[in-house]
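As you look at this complex, bear in mind that one protein chain is not there, while each of the others sits in place.
Presenting chain A:
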Amino acid sequence: MKAFTYERASDPAAAARSVASKPGAKFIAGGTNLLDLMKIEVETPTHLVDVQDLDLDKIEKTSDGGLRIGALVSNTALAADQRIRRDYAVLTRAIVAGASGQLRNKASTGGNLLQRTRCPYFYDTNMPCNKRKPGTGCAAIGGYSRQLAVIGVSDKCIATFPGDMPVALRVLDAVVETVKPDGQRRSIPIADFHRLWGDKPEQDTVLEPGELITHVTLPRPLGGQHFYEKVRDRASYAFALVSVAAVIQPDGTGRVAFGGMAPKPWRVAEAEALLPQGAAAVTARAFQGATPTKDNAFKLPLATRALASVIAQAKA
């Protein structure tokens, strides 16, 4: 870990200004991902702006019947909130499928959106990695890629977004609210929040330097049956090989997003329109043009089977 300076912010815009004004500065909230990466020098911030004192730890009703979640609401508190459990069960199910109780106690809503990939080559500083060190190449291409992405990748990077919570947020059409260093606020639909790697795999999201997540807003409840089917090699404390977040209506229509497949939660409108035709139709459209490796080609049939499981449960 490289030495760094540290401050605790008391105001969101001031925090944003502070990060924007210092090259190499970063925000820290729960630190469950950032500190691990700092210890092995995958992340080497020169300055940390701790946002934990900001007044962003509440879940409030919005005027149009939705909920506004403060960026510092812990994963545990969010999953346990009665309104979330009742009206947005897919979100609770996705959160409790991730990490461990201890980590969820510490991890924040904003931080969860900013988890970095778990690609093993990203984690090993001896290895080339365009995401960690732009221009060095990608060791994962042609290497061990069982966990990595099958779609939305580029010849620079095939990393997967590892999270669970954002997959549910994608199905719910959540909106990420931010404040910029100049105090301006913006609302980013979750669909646009995470980037595909393209030529800039070092940039995970569309956030600008110093831009701070303040809230995540959920539109009014969708009704329907909520599912989060997470497939992994062990029963707990493991990242998804494939996950399916779905809200299925009584008529068989609904919404579906996939985790573990791409640089971002993967949801394709044209594909989900095919839900009444069954899982195979949905995934054929959703993963059209996928470019899996030999190691991770199984994710495509697995996604179909996981969705089929969800549809069967919805019908049962």
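Assume a residue touches a chain if its C-beta (ideal position, glycine included) is under 8 Å from a C-beta of that chain, and two chains touch if they have at least 3 such contacts; residues count from 1.
Everything that follows uses one rule, which is that contacts and distances are computed from a predicted model.
Asker: UniProt protein name for the omitted subunit, picking from "Cytochrome-c oxidase, cbb3-type subunit II", "NADH-quinone oxidoreductase subunit L", "Amino acid ABC transporter" or "Xanthine dehydrogenase molybdenum-binding subunit"?
Answerer: Answer from the record: the omitted chain is "Xanthine dehydrogenase molybdenum-binding subunit".
Asker: Pick from A:51, A:113 or A:127: which residue touches the chain that isn't shown?
Answerer: The missing chain is touched by A:127.
Asker: Which listed residue (A:114, A:172, A:231 or A:286) would be found touching the missing chain in the intact complex?
Answerer: With A:114, A:172, A:231 or A:286 as choices, the missing chain is touched by A:231.
Asker: For the chain left out of this view, which of A:41, A:155, A:199 or A:270 touches it?
Answerer: A:41
Asker: Determine which one of A:118, A:133, A:186 or A:200 touches the chain that has been left out.
Answerer: A:118
Asker: If the missing chain were put back, which residues of chain A would it touch?
Answerer: Touch set of chain A with respect to the missing chain: 1-3, 39-41, 118, 120-121, 123-124, 126-127, 139, 142-144, 146-147, 229, 231-239, 241, 278-280, 298, 301-302, 304-309, 311-312.
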